[in-house]
Each structure stands twice: as structure tokens, then as C-alpha cells.
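Structure record follows, encoded as C-alpha cells.
Omission of a single protein chain aside, the complex is shown with its protein chains in their original locations.
Let's turn to chain A:
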Amino acid sequence: MTDMTTATGQGSAPPPGDGPVLAVEDLHVRYGGSHVLQGVSFEVPATGVTALLGRNGVGKTTTLKAIIGLAPRTGRISLRGKDIQGDATPRIIRAGIGYVPEDREVFGGLTVDENLRLVDPDQGVNAPIVGRLFPDLVSRGKQRAGTLSGGQQQMVSLARVLLRETSVLLIDEPTKGLAPKLVTEVADVLAEIAQRTPILLVEQNLPLVRRIADTVVVLDAGQVVHRGGAAELVADQELTRELLGVSMRRDGAA
């Protein structure tokens, strides 16, 4: 692993006081007739990884989308103490949130470099952090992102949010569909990123959650049903079975 030059546990844009970096209060999302989120409230501490867990289809992705205004929502969302629920998506993002979506959503017709230049017009693939965390991408600057492997696309999607200063990252199932070796690589990268920037992570792989997450928030039936330490939850087989279902997918391949 590359060395951690800024391993002080401080966010790149420290919040005023020691409050949570992100606070979600009474969040509701309705899609047509279905009331997917029914008053979800939780906080993301200003350091470390917070894992957002729950069964398939419970609304984890919806929660992340609602935070950045990509799902129709009501409720209160504040970033470093400032309300953002009334803002449009680009503004919320520029206020300091990085979003890595569930299916990577790289621009397949654009090159790797162009994907990165959307966020950082000056450096793109030449940005130092790309070379440090994703050396494999540097030589692939001219390759169309659509022709990359799933793991490489995930690296592009992660690199995109690291090219801008952010207060918190929302990362949705970054290891979904990846081979075990790549899962470990992604986990290493996430652990390093978390040294600088707090992460709200949706992840189905419980060993990975135990390794890199500090706290967990568990959703069920549209509400938060559990908050606590990550290690405690994962160690408690009874509880994980009850909250997450018996057959935890290891890699989430769909």
C-alpha cells in the first residue's frame, strides 16, 4: 500500500466544531405509490467510515440519491451544519459531497482522461492523487472508459470524486461484482481515502465492513433500525441475521 501522508484523521475541510459532517433528519422518499424511506434519520461523523446497511431493495441507494437531490425527497439534510435539502444537485455536490454511484456510471464513450477532466479540467489523469492511488489508470488516459474492466471503471469512478475537495463521500457498493483480489484493492483504497475524508459507504460485504467501517446504520422497512459500532454488529451473528438476512452476498454480483 502507498503510505499515508495525511493520516491525521482530519477531513480536508474540517467542520465547524466537532459536529457530524452530514446529518439526515426525517427523510422521506416516495416513488409513485411506494413510500420507500419513511422518516430516516442518522448522522455521519466527521471522521472514518460509516456503513449504511440493509437488505436488498430496502432503500440504501435511494438514501444516497436523496441526499444529493437525485430522488424526490422531504426532510432535512445538513452538510457541516448548513441545510442543503433545498438545493439542486450540482450545487450540493459543489458544497462538498462526492458521489460514487452503485453502477460506477463512468462515461463509456469518453476516455479515462476526459472522465477525470470533467471534474478537474486542468489535470485529469495527470493529477498526483491518480498516480498515487490508481497507477493503473495513468497509462490508460486515452482509453475509452467503456472498454475498461469493471474494477478499472470503479477506479475511474472513485478517482473522479477525489479530484475535488470534499467534506464527505457517498460511495455505493464499490465492490459489487468484483473479483476477490480487486475487492481487497478497492478496500485498501477506501481505507486510505478515509484517513482524510469521511465516507458514507453502502456495502454488502460484511468482512469488508468490519475491516474499514467504524460505525453502522441499518435500514429496514423504510427506517433506521440499528446504529452502533461496525465490529460489534458484524461479530453478532444473531443480530446480522435478524437485520440483514441470512444469506449475505459476499460480492453482490447481480
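General observations
Assume contacts are C-beta pairs under 8 Å (C-beta built on N, C-alpha and C of every residue); 3 or more make two chains touch, one makes a residue touch a chain; residues count from 1.
The working rule: contacts and distances are computed from a predicted model.
Its record in UniProt calls the unshown chain "Branched-chain amino acid ABC transporter permease", which is the match among "Nitrate reductase-like protein NarX", "Branched-chain amino acid ABC transporter permease", "ATP-binding protein" or "Cytochrome c oxidase subunit 3". In the complete complex, the hidden chain is touched by one of A:Glu25, A:Glu43 or A:Glu105, namely A:Glu105.
Across the interface with the omitted chain, chain A contributes residues 68, 70, 88-91, 93-94, 99, 101, 105, 107-110, 114, 117-119, 121, 160, 164.
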